[in-house]
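Here the complex is missing one protein chain, while the rest keep their positions.
This part shows chain A:
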Amino acid sequence: MIAARHALSAPRIEALLDELLEVEFTFRQTADAAARLATLDADTQHFMIDWIKRVASTNLELGYQVACRAVAALDAMPRQMIEEWALRAMDVYDRKGLRPALLVIEGLDAFASEQRARARGAVLERCEGVLQGVLHGLSGRALKVEAAARIYTDSEKIFLPQLLAQLPSEAENFSLYKVSAVFQWARTRFGGFSALRRAGVLEGEATPGLLALFHRLEGLRLEGILSRELPGLYRELTLLGRNPAVAVEPPSQWAPWRSRLMEAGVSADDVLALARRQLGRLHGWRAPLYYGEPDREALRACMEARIEREKGRFRVALAEIQSELRGDHPRGAPLRFGQRPVGERGDPQEAQIEILLDDQPLALPPEVQRTLGSIIQDLDALPQEYLSAAGAGEYDAEREGEERCAGESVWSGTYHEEGASLYPEWDYRRKHYRKEWCAMREIDVEPVHDGFAEQTLVKYGGLVKHLRKSFEALRDEERLLRRQPHGDGVDIDALVEALAEMRLGREMSDRLFTRMHRSERNIAAAFMVDMSGSTKGWINDAEREALVLLCEALESLGDRYAIYGFSSNTRKRCELFRIKRFDEPYGAGVRARISGIRPRDYTRMGFAIRHLTRLLNETDARTRILITLSDGKPDDYDNYRGVYGIEDTRRALIEARRARVHPYCITIDELARDYLPHLYGPAAYTVLNEVSALPLKVSDIYRRLTS
């Protein structure tokens, strides 16, 4: 370690850097960097060298480049910003590789000025949650906020820049985000896109400039709508519009159109007709920033895909309704679905359609109602062919299409993160998290109906009985409270005493009753079961037996519990296998899934702990326990071994405890005494010497833990 008090000489620093950067094998030139670092005071040297070391732990070249720029960085930025610069570079390295990361290091001036802009600007990352909430609250199709270089929408996502710093304060920049997001929402909501699609404008730019002009004119119409629908927002928009960085007044030739378009009752079709007429005549207005920019191709592709998808989905939904209603007579004639408009009070925006079945209104499930709303948003009506329920063949095709994106099959193609939850991982050398590092999926265990659970119950018959009994004893205990002012029974002792008191002329107590009081167990437990390859054979059998017995015991106890298996194959394939969810009753399905537990790949633990902690926190239990059954150390193929794996697991457990989850570990790894105390603390684990003890012990330990 470096002694903090004394500044180091250039040769000392050079030697240090040579070691950190493994110069022996890479022939990097560290003399210059060392000479420059030698000019710094001791504390600054220490700071910089520490960061060089952290970055080098991720990648040597990256560390070397930081070393070369150390002094320049100190000139350009305060320390905290340097830390962010180094972390950003490592982050980019994680996601995109060395080249882009080097660009971050090289672009340190750009980084510094961006950071300064961030200080007064609004950052999407920070306002995304609020913007997303605002968009959800507004009516219509659910829209998702995503980062992009420009402001636009493809009618499902609203793209906004990472940073808005046009305006002098964070609050104003946030307001610009909000107005831009709501404006894009209005573009999807008030018929502009469906008009463009109907008129074929999205198919190709037959008339150059038409879309761009429409985009601006439509913006004026939307301003009018917003002024009526969301007057508060419109006030904000006008305020922003006064700033020339956001908007400039249109030239005078636009003025008459502007006031006309802002009136109520103008439709998107009117706007399109106007755009055609005025094309080539109206020009020279830079649209306000919050108008966004049109992206014809993105919009077209998104709309076509959705229309296709929702048509299928809607017809499948009708087929499902049909088969449900028919029940026992699946082969009858298809049901006759119809529709009828239910527009209220001449408000075209709220025009809705009611689906009829044999001329009677049909209540659609909410998700189908949403699909219907989205269809009408695109097509302005429900085409008649949508009303024929999907036939069996189409039905399956549709199902398959939906499932293609879920679960296992995503891995057959190239890796992508769709549908996965991303979890961070702790890199102990970096002393920092790697963001969105693990792609985690929940997958159902393939059930195996082979009578495994039943055999286990027979095998351990006597024990099961014992377990049930001892667990039942723990059940919500009814405690008898004595000397209560009111209650269900008479407390004879108290009564006798009171009568005696009364005879003596004293005042008689009124606390003469007994009352049952229930001290409620309010516990949720998640069991995290090792499904790594090393459990193959009798460990796997013992685990499965243990789970069968555990379920029996827990059922008699009434605690909420969930069981998940975990396994991984690099950070891109972290899997939690659902065996039993919290809200799922124990039954044949769960038993078959226990039976179906099979050894898989490696033992990455952090993601599993993090995800189960999240699930535990979604329960409203007062006490939450996370119990891991494992046979060894954390370990995975891509460097998740040794200290790295242990430290990430430890970190995940610390996070869990912070979230008020109690972790506990049961393991059969005899070497576990070396590392478990470091992970779980001295009293929160059990090492079993024999695999065969597992089935007997797990329930027993659970009982001890919770009584």
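As a convention for this text, a contact is a pair of C-beta atoms (placed from the backbone, for glycine too) under 8 Å apart; a residue touches a chain by one contact, two chains touch by 3 or more; residues count from 1.
The working rule: contacts and distances are computed from a predicted model.
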Hidden chain of the complex, named as in its UniProt record, picked from "Fe-S cluster assembly ATP-binding protein", "AAA family ATPase", "sn-glycerol-3-phosphate transport system permease protein UgpA" or "Dihydroorotase": "AAA family ATPase"
Selected from A:L512, A:L576 or A:I625 as touching the chain missing from the view: A:L512
Touch criterion as defined above, residue of A:M502, A:A588, A:V643 or A:L671 at the omitted chain: A:M502
Residue in contact with the excluded chain [from A:E24, A:E324, A:E385 or A:D583]: A:D583
Residue of A:P78, A:G129 or A:P365 touching the missing chain in the full complex: A:G129
Of A:A35, A:A212 or A:L230, the one touching the omitted chain in the full complex: A:L230
Touch list for chain A against the chain that is not drawn: 129-134, 136-139, 142, 178, 182, 230-233, 236, 344, 350, 485-488, 490, 495, 498-499, 502, 508, 510, 512-513, 516, 518, 520, 560, 583, 620
